[in-house]
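Apart from one protein chain that is not included, each protein chain of the complex appears where it belongs.
In this document, chain identifiers A, B and C correspond to the written order of the chains, with residue numbering beginning at 1 in each.
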Amino acid sequence: MAELLSLSDAVEKVIADGDSVAFEGFTHLIPFAAAHEVIRQRRRDLTVIRLTPDVIFDQLIGAGCVRKLVFSWGGNPGVGSLHRFRDAVENDWPAPLELEEHSHAGMANRFAAGASNLPFAVLRGYVGTDLPGRTPSIKTITCPFTGEELTAVEALNPDVGVIHAQRADRDGNVQLWGIVGVQKETVLASSRSLVTVEEIVDELEPLPGAIVLPHWTVTCVAEAPKGAHPSYAQGYYDRDNEAYRAWDPIARDRDRFQQWLDEEIYGSVHA
Amino acid sequence: MAELLSLSDAVEKVIADGDSVAFEGFTHLIPFAAAHEVIRQRRRDLTVIRLTPDVIFDQLIGAGCVRKLVFSWGGNPGVGSLHRFRDAVENDWPAPLELEEHSHAGMANRFAAGASNLPFAVLRGYVGTDLPGRTPSIKTITCPFTGEELTAVEALNPDVGVIHAQRADRDGNVQLWGIVGVQKETVLASSRSLVTVEEIVDELEPLPGAIVLPHWTVTCVAEAPKGAHPSYAQGYYDRDNEAYRAWDPIARDRDRFQQWLDEEIYGSVHA
Amino acid sequence: MGQFTPDDFMTVAAARALRDGVSLFVGIGLPSTAANLARRTHAPNLVLIYESGCIGSKPTTLPLSIGDGQLAVTADSVVSVPEIFNYWLQPGRIEVGFLGAAQIDRYANINTTVIGGDYDKPKVRLPGAGGAPEIAALCGEVIVIVRQNERTFREHVDFVTSVGYGDGPGSRERLGLPGRGPVKVITDLGVLEPDPDTCELTMTQLHQGVDIEQAREATGWELKVADSVSTTDPPSDEELSALRDLLDTQKAAAA
Partner (left out) sequence: MGQFTPDDFMTVAAARALRDGVSLFVGIGLPSTAANLARRTHAPNLVLIYESGCIGSKPTTLPLSIGDGQLAVTADSVVSVPEIFNYWLQPGRIEVGFLGAAQIDRYANINTTVIGGDYDKPKVRLPGAGGAPEIAALCGEVIVIVRQNERTFREHVDFVTSVGYGDGPGSRERLGLPGRGPVKVITDLGVLEPDPDTCELTMTQLHQGVDIEQAREATGWELKVADSVSTTDPPSDEELSALRDLLDTQKAAAA
C-alpha cells in the first residue's frame, strides 16, 4: 500500500543525491511543488528526465541539482528559451550539464518499454537526422519477419518517478484525468514513485477518461494543493500562462534567478 | 467520413470472399450480428482473426465461411468446448481448418503493432513452450542494447476489422466503453473497418473510460441494436450466460447446428 | 459439518492457499471460484486481475466469463488487453497466477492445447493457450488447480502450452523465466509441491479421507511422496456456506 506522507518527508524518503528522477506531466499536471521541495532539500548530481524540461527543469538546473538531462524539447512553451538550461549548456553555469537528447516519440516509447519491462522499444523515428550520431540510446534493429530496418530506443527505468495527479484516496489509489501524457508509464517504469495530489478523498468516483494507479503501484503520495502551478490541474485550476511569461525575465538574469530562489524556494517552506 | 449503412449493405461493401477479417470484442461487445450477416451472405474462404474465437467463430466455422483461424483461446467461456471448431480441426467438417495459434499476450501485441504500422512487436512470451515450433509468426529477436534475447511476433493487419460499440454519432464518430479489449487496435490495424453500434445518436457525451474512434478512422457504421447478443453491451444489456450454455448442445450435433443455421440465420433477415 | 464433494475440497484448499492482499491473475472456472471464495472468507483484500483488463474487480456474483460486465464495473481500473499483458503481467507486478490444466507432468509443465494424434489432426482439440504461457512465466508464483487422475497426470504432456519446471532444476533459469513457477498443485485428492532439489512434484498433503494409494493410482508416473504427508482439514461450515452462496449467485445470475 502507498504511504501517505508530507511532501518534505516524501522527497526525503524517495529521492537521494545521484538518483535518476523522471518528473512527468505533459504541459498538464507538472509536479512543480515536488521539484521545489527537491531544490529546498538541495539534492545534487541528479539525472533528471522528462520530454519537455519546461520551467520546472529550468529551475532545477539553475539551482544546481542536475548533472545530466534526458529530454526531447527544452523550451518555454509559447514564450521562448529556457535561459537557465541554455546558460548551463552554453556556459556551464552553475555547472556543466550532460545531455541525452531524443524526440518525443522516442522518449514516449522509452517510458512505455520501461513500464513493460522490455529493454528497448521499436519505432519509425530519427531516420536521416543527426540525433542518432549524438545519442547512444538510439540504434537500428531489423525485423525478423520482413528484414525491414527500424529504430530501437533503450528503455527508461528511472530510480524515481514523480508525477502530480488530481486525487488519491486514503489507501493511496491515485486518479488523474485530462491530458495524461506519459504519467502512468513513468510510475510503472520507475523503481520508486512519488505522486503529489490536489486532494486526498475518501472515495474516488469514476470520471471520463480518468486513469487509476492502484495503491500497490505507488511508493508514496503527498497532498500538495496547487502542486502543479504554474502548469494546471484539470478540474482544479487553469494554466497560469502569465507566470510562464513572467519566468522569462527572471531566468534571463543569474542574479534575478538567485533572488527568486532565495525568496520563493529557500525562503518558503511548502505547507 | 465514415459511411452510415444498413448492416447488410455494410457487410456487402467491406467483406469479400477470401478476406482476412478480425472480429474483436473481448467477451464484451462481440460483433455477433455482423458475423451472422456474413454467414447469411455466404462469404467463403475467410481468414478469421480474434483472441477468443468464442461462439461467434464456432458459428462462422460451422457455417463453412472459414478457411483459416488465427486465435489464442478457443473455448466456450465457463461452459466448455467449441464443438464446431473441434469438429473442423478433428474431422475436417464442414471443411479443413488451418490454424495460426498464439497466446493472448502475443495476439494483443500483434494487433498493437499493426495499429502502429510496425511489422512486429516485442514481448516476453512463449519461451519454452511448443508454440513457436508450430507458429511461424513467432520468432526471437536480440536487444541491440543489452544483447538479451526476446520474442518477436508478426504484426496483424487484417483486410477488415469488425467491432461492435455502444454508440456512434451521425458523422460516424464511434464511442465504446467498459472492457475495450483490442477493439481500437483492430480498427486502426485494418485496411477497412465495420463498426456496428447499439444506437446512433446526435451527440456523443463523454463517459468514464470511453474510447472514441474519430469518423475518419472508420470505413462504415451500421446500427445493430442488441448486435452483441449473447455477449453484452455495457450500459445496454448483460451477457446472456444462459445462451452460452444453450449453445453447447446445439453445437455438439451437426444436424441441430444445421437446423439452428436454417432457423436463426438463413431464415431470418437482420432488421 | 455439511456435505461436500472432492471438487469442493479442491476449491477450498485453493482458496486457503491465497494470502490476503496479494494481487492475483485469475483464469475462469475453478481458479475464479477459489479466488472469489477466498475474498468471501479470509482474504477480503485480494486484488483480482482478469486478462480482460479488469484490475481490482470485486464481483458480487461468480462470473461465468473473464469479461463479465460486473468485473468491469466493480474494477479499480479497466485497461486494454495489450496494456494488461504489457504494463501489468509482463513486469511481474502480479504476485500469484492461478492456472488450470488438461494435462500436467511431474515438472508441472501444462498442456491445454491438443491431446492425442498430432498437432494438425489431434484426437482432442483443446482451447489452447489464452493467457497461460505468460502467466506461468511472469507471475511471481503460480498455483495450479487440476483434478488428479491418469488422464491429467501424465508421464509426458502431449504439448507444452505453459512451462512449469521444464525438464527439471535450472530449466527456468536457462529459459530466462523470471517467476518462481508453480509452488502448489492443488487437486481433488490433495496438494503437490515441487521438491526443492529436483523440482519434481511431490505429494505433501492429502485431503481428509484420501489415502496415498488413491493418489498413486491417479498419477501417470511414479508419484513422489513427502516423508511426512499432512492432512487437509475438511472445509469448515463457514467455508462451505460461503462456497454455496457463491455458486448460488451464479445460478441466480443465470436464471
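Going forward, contacts are C-beta pairs under 8 Å (C-beta built on N, C-alpha and C of every residue); 3 or more make two chains touch, one makes a residue touch a chain.
Everything quoted here is computed from the prediction, not taken from an experiment.
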item	value
Shown chains touched by the chain that is not drawn here	A, B
Contact with the hidden chain (one of A:D45, A:E101 or A:D248)	A:E101
Identified contact with the non-displayed chain, of A:A22, A:A112 or A:I265	A:A112
Omitted-chain contact residue, chosen from A:E12, A:E90, A:E199 or A:D253	A:E90
Contacts of chain A with the absent chain, listed as residue ranges	26-28, 51-52, 71-75, 77-79, 81-82, 85-86, 89-90, 101-105, 108-109, 111-112, 123-131, 134, 148-149, 178-182, 184-185, 209, 232, 234, 238-239, 241-242, 244-245
Interface with the undisplayed chain - residues on chain B	112, 115-118, 173, 184-185, 188, 211-214, 216-217
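To be clear about the criterion, only the chains that are shown with their structure count from here on.
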item	value
Inter-centroid spacing, chain C versus chain B (mean Cα positions, whole Å)	28
Shared interface positions of chain B, touching two or more other chains	123-124, 148, 209
Of all residues in chain C, the ones touching two or more other chains	86, 90
